[in-house]
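The structure follows.
Here the complex is missing one protein chain, while the rest keep their positions.
Chain lettering (A, B, C and D) follows the sequence in which the chains are written, and residue indices restart at 1 in each chain.
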Amino acid sequence: MTALLEARGISKFFPSRDGKGVVRAVNDVSLSLATGETLGIVGESGCGKSTLARMLMRLIEPSEGQVLFEDEDLVSLPKSAMRQRRRDIQIVFQDPYASLDPRMTIAQIIAEPLDIHGIGAKAERAAKVRELIALVGLDPSAAQRYPHEFSGGQRQRIGIARAIALEPKLVVLDEPVSALDVSIQSQVLNLLDDLKTRLKLSYIFISHDLSVVQHVSDRVAVMYLGRIVEEGPADTVLGAPRHPYTQALISAIPEIDPTKRKAHVLLTGDPPNPENIPQGCPFHPRCPIAQELCRVEIPAFVTSGGSRARCHFAGRA
Amino acid sequence: MSEHALLRVEGLTVGFNTEQGPVRVTEDVSFELKPGHTLGLVGESGCGKSVTAQTIMRLLPSPPSRIDAGRILFEGKDLATASQREMQKIRGDRIGMVFQEPMTSLNPTLRIGEQIAEPLMLHRGMKRAQADEEVIKVLKQVGIGNAERRLLQYPHELSGGLRQRVMIAIAIICKPQLLIADEPTTALDVTIQAQIMELLKTLQKDLGLAVLLITHDLGMVAEMCETIAVMYAGRIVEAGRTVNVFAKPHHPYTYGLLNSSPRRAKKGQRLPSIPGLVPPPDARGGGCSFAARCSNALERCRTETPPLVPQGNDAAACWNPIP
Amino acid sequence: MKKLLFSAVAALTLMAAAPLAMADAPKQGGQAIITFNNDLTTLDPQVGYDWQNWSVIKSIFDGLMDYKPGTTELEPDLAESYTVSDDGLTYTFTLRDGVKFHNGRPMTSSDVKYSFERAVNPATQSPGGGYFGMIAGYDDVAGGKATTLSGIETPDDKTVIFKLTRPDATFLHLMAINFGYVVPKEEVEKAGADWGKNPVGTGAFKFVEWVPGQSIKLERNKDYYKPNTPYLDAITFEFGQDPTVAVLRLKKGEIDIVGDGIPPAQFAELTADPANKDLIVVGDQLQTGYVTMNVTQPPFDNIKVRQAVNMAINKDRIVRLINNRAAPANQPLPPAMPGYNPDNKGFAYDPEGAKKLLAEAGVGEINTELYVMNVDPNPRIAQAIQQDLAAVGIKAEIRSLAQAEVIAAGGSGKAPMVWSGGMAWIADFPDPANFYYGILGCAGAVEGGWNWSRYCNKALDERAAKADSMVKDDQKDARISEWKAIFDDVTKEAAWAPVFNEKRFTYHSDRLGGDPALFTDPIHIPVNYDYIYAKDAQ
Amino acid sequence: MLRYLAKRLAASVLILLGVSIVTFGLTFMIPADPVTMIAGRNSTPQMREQIRVQLGLDKPIPEQYARYLGRLVTGDLGISYARKSEVAPLVASRLPPTLLLMLGAIIAELMIGLPAGIYAATRRGRFGDKAAMTLSFLSVSTPQFVLGLTLLYLFAYLWNWFPLGGYGKISNLILPALTLGLAGGGWYSRMMRSSMIEVLRNDYIRTARAKGMSEWRVVMKHGFRNAILPIVAMIGLDVGIFMSGVVVVENVFGWPGIGQLMWQAIQSLDIPVIMGVTIVAACFIVLGNLIADLVSPLIDPRIRLR
Partner (left out) sequence: MGDTWKRFHCDRLAMAGLVTIVVFAMAAIFAPVIAPYNPSEQFFDGLTLEGSPLPPSWRFWFGTDTNGRDQFSRLLYGARTSLLIGIVANGIAVAVGAALGLVAGYLRGWTGAAIMRLTDLMMAFPPLLLAIALAAILKPGLNIVILVIALVNWVQIARVIYTETVALSEREYIEAARALGAGNLRILLRHLLPHLIPTVIVYATLGIATTVLLEAMLSFLGRGVQPPTPAWGMMIFESQSYFLNAPWLVFIPGAAILILALAFNLVGDGLRDALDPTQRGRG
C-alpha cells in the first residue's frame, strides 16, 4: 500500500506574542495516509492539530519538512501549480457558520470550486450543483437560499458538498461534527461514511471527541503540544492506550450510563501554553506516572504491535 | 410533587415578539428541584432549555421576550411576577448562575478579584478590602491555587478552565441555594470538562447546593444528576429519575438521542440517527413536534399535542411510547 | 532760500476750537477699546505696511512731519521747522526741543539719520525703503554697499540736513510716512528680532504689552511734547474679533470702536437706527476701487476694449450693492486728493456705446479672467462687474483668491483683470504722485510691481517727473494742475476702470467724544487716537 | 513597552519627515513670490535680489530643503514674511489657547456624545433613541460658522449668559468649545450607541445581571468601559479633525489660537507661518494618536502594544 499523503518532519513556528521567542505550534510531525484510509487526529485545543491539518494541504506554509502528496512535495510546488493541486485535496471546516460566505447563495457556494477550476460549461455546472445538493441530502430548493437560512447540520452538508465538488482524493475534515447536536452529528457522520465509499475518498479526521474519532478512523494519532504522542490502529490506540495522556483522555469521557459512574483519571492543571513548553517530556507536569527521567529527557517513540507511543513508560501505567 | 421543592416551575410558557409576530419558544414547561438535588435539563440546541434557565433568572430582555403563562416558584415566591428590583436581590445571592462560554462571560477589562467580589459588595454591602478575604477563600474552594495573585489578573490571562472556575466562584460566593449551570463544560477540553464536573459535584456536596444543569451532553447528566428532563422543541418530552430514563427511555426522541451517540455505537456500523431536523419555533404546528421525525408516529401525533404523563418508571409526552 | 515756518501752536488752536462744538469738553483720562479682526503683524514702523499696523504705530511713533488732525494738511511734528533750498535738493530740519523717547532718552538728529538708514538698509526688509530713493547715497545702502546714507547730515543734535539727488515735491509727505518715523537705536538693537513686538517711540502713547493674538495695550505718554495730549489714559486693541461680533459687543458697551468698520450685513440696520446718528461717522478716504486691465496682452492692449469696459460697468448698482458706502468714481484719483479734477467725467455708463466700441475694436469674442480677493464684499462686486461685462459680450471668469495670491497674480502680470478692492490702493500720503508711480507708472509695471495694468507711458512718466521737480511754494498750484492734466490723460487711456471711492463709516461708542473728523481721519485710519477723549473720564 | 514606544516614536519621526517634505514641496508650488511679499509695493530690483539671497532662494531646491530641515531640527521655524519675526515663538504663543480650546471641545464632545449614546443604546428602537439620533445627525450636519454665530447671538448677546468674546476665563471657553465639539459629539453619540449596543450583547453583561446588579450599574460599570474603547481611539484623531475647525471657530470667537494665525497666514500667504503651523499641528496630531494608543491598554488590558 503506497501512501497517498506523507508528512515528513513538518513543523510550524510562529513568533511568540511578546515578539521574543518562538511558538512551536507543530513540532517535527511525520505521518502517512494510505489511499482509502481514514486517519483520525485527536487532541485538546491548542495541541496543533488544526495547524497540522492546514499544513498538510499547504493552507499554512510549514516552517520545516515536506508534505508528499502522491510522491510530489506540495511545499515546494509553485503557487499556481498548488492552486491546481487543490482539486485533489479538500477541507471541511469545523464551524459551518463561519466557513460559508453569508452573502452567497448555496448554489454559488457549491459552484465556486467549479468556477475556480473552470470545470464544465455553465449548464453543466448547474447540473453538477443540483447533483451535489441531492448527494449530501439537501432539498433542491436549497440552491437559491443563503447559509443563514439553514441549521448547523444542513450547513455542514453544504460545506461537504463544496468539498467534494471537485472529486478530490483526500478530504481533510477539521472537527466536522463538533458544532453539531448529537442527533445531527450521527447523520453527518453517516453521510461522510457513505461518500467515502461512493467517491473513494481518503479522510484525515480531526476531532477532540475520542468516541467520534474511534468510530470513523482506521488509524489514530494523538497530539499533545505540537507533537504526536501516540499513533496506531484506532482500536489499539483507543482500546488499549499506552500513553498516559491517551489514557487520561479516554478516562475523562463521561459514560452515558448512570449506573456506570466511574472514577476519572483527573489530569491536574491545564495544558501548558505552547509558548512555554516544559523541558523533557512535555506531558510530565500533568502526568500521573511521571518520574525524574521524564523531566529531563524527551521520550522517543516506542513501537509495539503496530502502534507507537512517545513515553518512557509506555504501556506500563 | 413534593411540597418542599426549592424551585418549582409550573407550566412555563415563554414567547418572543419578533417582526413576524409572536413566537413561543417554550411551552408548558414544568419541573421541580429539591434542595441539594441535581436536575439535568437536556436537549439539543434550540429546544428551549437555555431560555428556561434564563427565564428563571429573568435575564431575558423584555421586550422582546415575555412570560405568557406559568409560575416559577422559588422558595415559595413566584419569580415570574417579581419586579426587577426583587429579582436583583435574588440573583447572585439566592441563585447563582454559570454560563457556557467562560471566555466571554467575564468582563475583559476588570480584574478577577473585582468581578468575584461584586456579588458580595452588592448583596452583603461589603467594601472591596473586606470582600477580598472571602474572594480568596472561594477561589481556594473552586480549586484555584495562588489566589492572592489571581485576584489581580485579568480574564484573558487565565485559561478556559480557570475562567470557568472563576465563573463558578462568582456564582457561589454568596452561598446560594440554587446553582443554575448552563452548559458549563461545553466549551472546554475533555480533560478540563472532567475537572469542572468533579468540582461541581464536590461543591454540591459541600455546600448542599441544588443544581439545575442545562446540557446537551447525556454523559454529563448520567454522571451528575439524580433526575433528568428531556426537552424537545420547547416542551419537556420525558422526565424522571436518571437511571430509569437511561435504562428504559419511553419517548422515541430520548431513545434516538441515547442511541445516536457514537459512544454507544458499534465500530464500522452505521450510526443510528434521527432523520430530519428540529422544527424552528415559528414552524411548530399543532400536534407533537417530533412527529415528523418519528418512526413510530401515529395519525394522532400530527394533530394532538401529547401531555407529559407517567410512563413506566418516569413520565413521557408521547401518544405511542416505547413500551 | 525761502523759509517756511509753521507754528505748532496754530494746529493746537484749531484742535482746541473743534471740541467746543461738542457738548462735553475733553477731559484727560479714561480709556478706549478698539477691536480688529486680524492680529497686528508688527509695530516696527520701518516694516509695518498695512492700515491696522499704521494706526497703532502712528500713536507710538512720530516723524519729522505730520498732518493736522483730521485733515490732509502737512505740518511739522518732531521738526520744529524746516527750510528748503532753491534747487529743491537740500532740506534742513530743526528738531523740536524736549522730545523724549518713551525710555526717557532725548531724541537727537542722529536718531533721525539712523531711522532713515534703517528703512533703506536691505537687512531690515522694509517694504517702504524704496520711498527714499531720492536721498543721496540711497543706491549704496540699498545695494548693500554702505550702511550710512551720505545724503543725511547731522551737524548738531538739533539739525538734520537731507541732500537729494533730484528735486521731489513729495519729499515732505515722505517725512510724515511711517517708514521715516524715528526709532531709538539702542532699543532696536537691544530687542533684535523682537523689536517689532517691543516698540519704543516718541509718540503720544507708550507701548505697554502685546499678548499675541489677543491684545495690545498702550498708555498715555506723560512726557509727550504736545501739552495736554493725548486725552485718553489708555487704549486697548483687541484682536481676533469678528466684526459681526464686535458690533454686538459695541452695542452692549463692551468696546468702543469697531476697527474694521461696520460689516455689510449689519450696515443697513445700524445706519437706520436713529440712536446711532451720532455714533456712526462718515468720512472720505483716499481710496479708489478700480479694475485693472493688463494692457500688454490682448484684448486689453486695444484701448477701445478698455474704454468699452469702462463704459460697461454700472457703478451705481455696485455702490448700492455695498450699501451706498461709496461714491461712483470716474477717474483714478479720489475726490479728497489734491489734483482731483471735478470736470473730468471719465466714461459714463453706456452699455450700448461699449458694444459699439467692441465691435469697432474687432477683437471678436472676449474670454478673460477677473481676479478678486475672497473677502466680502469683493466677490460680490466682482460678480456685479462680471454681469455688466457679460451684458456687452465680455465673458470674465472670476478667480476669487486669498489676498496675497491676487497680489501675486497681479504682480506677475498673470491676471488680465484685477478688482482692486480690499488690497489697494489707499494712499500712503495725500499727494497725487502717490497715486501714480507705483500703480500707473513704468516703475510699477515690473515683475512683482503693483502696476497690475502694466501700463507704462514714458511720456507721462517724464511729465510726472517734471511736475514733481516743482518743489517751490509758488509752483504748488502749477504742479497740481500738471498732475490734473496727467490724470486726465491717464483716465482717457483707460488702463483702469475706476469704480468707486469708498467712504469710511466709523462706529464708535457713546462714551467717546471728539471732532467727527477725528473718527474718519484720512491719515490715521480708522481713528486719530491722540485727540479723541472719553466722556466718562474722571 | 519601551520597545513599543521607541518604535512608535521612530514611526512618528518618519511621519513628520514626510509632512515636512510635503509641506516644503507644496509651499513651493504656491505661486506667490516670497520676495514680492517681503519687498512690498515700493521695491527696487536690487532690493529684491538682496532679499532673494537673504532667504537662500537662489540655492537649488534640495539644498533649500536641507537647510530648512536643519533649522527645523533645532526648533527654528524661520522668519515670518509679514511680521519679520521668528515663527517658532509666534506659534508657541498661539498654541496654548488652541490646545485649551481643543481640550474644551473634547470635553464637550464627550459630555454630549457619551450620555446621548448611552441613553440611545438603552432605549434602542424607542422614541428616545430616535430623537437622540436625529439630534446627533443635525449636529453633525450643521456648519460650524453658523452654529458659532447662532450660539453667540443667543447665549451671549440676547441672554447674556456668556461673554461675547475674549479669552482667559472658563466662561470664555464654553461657547467656542461647544461649537468646535458639537459635531464630534454627534459622531460620538452614534459611535457610543452602536458600541454600547454591541457591548450589551456580550455574555459578561449577562453575568453582571446574573450577579443581581441594577441595570444602571451594569451599563455604567460593565458596559461603559468596554464601549468607550473605539471612542478613545477616535479622540486621538480628533486633534487632526479639529485643526480645520479651529480656523473657523477661532475666527468667530476671537480666540487667539493657531487657527487664527493660520487663517491670517493663508490670507497673506505667509509661507513660513503656514509651514510652521502645519509642522506643529502634525506633531500634535501624531502625539494625539500616540496618546490614544497608549491609553487603550489601560482601558482594555487585552490590548498589547507591539
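Please note the rule applied: a contact is a pair of C-beta atoms (placed from the backbone, for glycine too) under 8 Å apart; a residue touches a chain by one contact, two chains touch by 3 or more.
These figures come from a predicted structure and were not determined experimentally.
For the chain left out of this panel, the touching residue among D:80, D:226 or D:278 is D:278. Only one residue from A:91, A:107, A:213 or A:281 touches the chain missing from this view: A:91. One of D:92, D:107 or D:140 touches the chain omitted from the figure, and that residue is D:140. For chain D, the residues in touch with the chain missing from this view are 11, 14-16, 18-19, 22-23, 26-27, 29-32, 137-138, 140-143, 145-146, 149-150, 153, 237, 240, 243-244, 247-248, 262, 266, 274, 277-278, 281-282, 285-286, 289. Residues of chain A that touch the chain left out of view are 54, 57, 59, 83-84, 86-87, 90-91, 93, 95, 98-105, 112-113, 116-117, 146, 148-149, 159, 162, 166.
Listed here are the chain C residues that touch the chain not shown: 243-244, 263-269, 271-272, 317, 320-324, 374, 376-377, 379-380, 382-384, 386-387, 397-402, 405.
In this section, only the chains that are shown with their structure count from here on.
The fewest steps needed to get from chain B to chain C, moving only between touching chains, is 2.
Centre-to-centre, using mean CA coordinates, chain A is 31 Å away from chain B. Computed from the mean C-alpha positions, the centre of chain A lies at a distance of 89 Å from the centre of chain C.
Put simply, chain D touches chain B in their complex at residues 202-204, 206-215, 222, 225-226, 299-302. Of all residues in chain B, only 44-45, 159-162, 189-195, 197-198, 216-223, 242-243, 246-247, 256-258, 260-265, 267, 270-275, 277-278 touch chain A in the complex they form. On chain D, the positions that touch chain C within their shared complex are 30-33, 35-48, 50-51, 54, 79-80, 82-86, 90, 93-94, 97, 149, 152-153, 156-157, 163-167, 250-257, 260-261, 264, 266-270.
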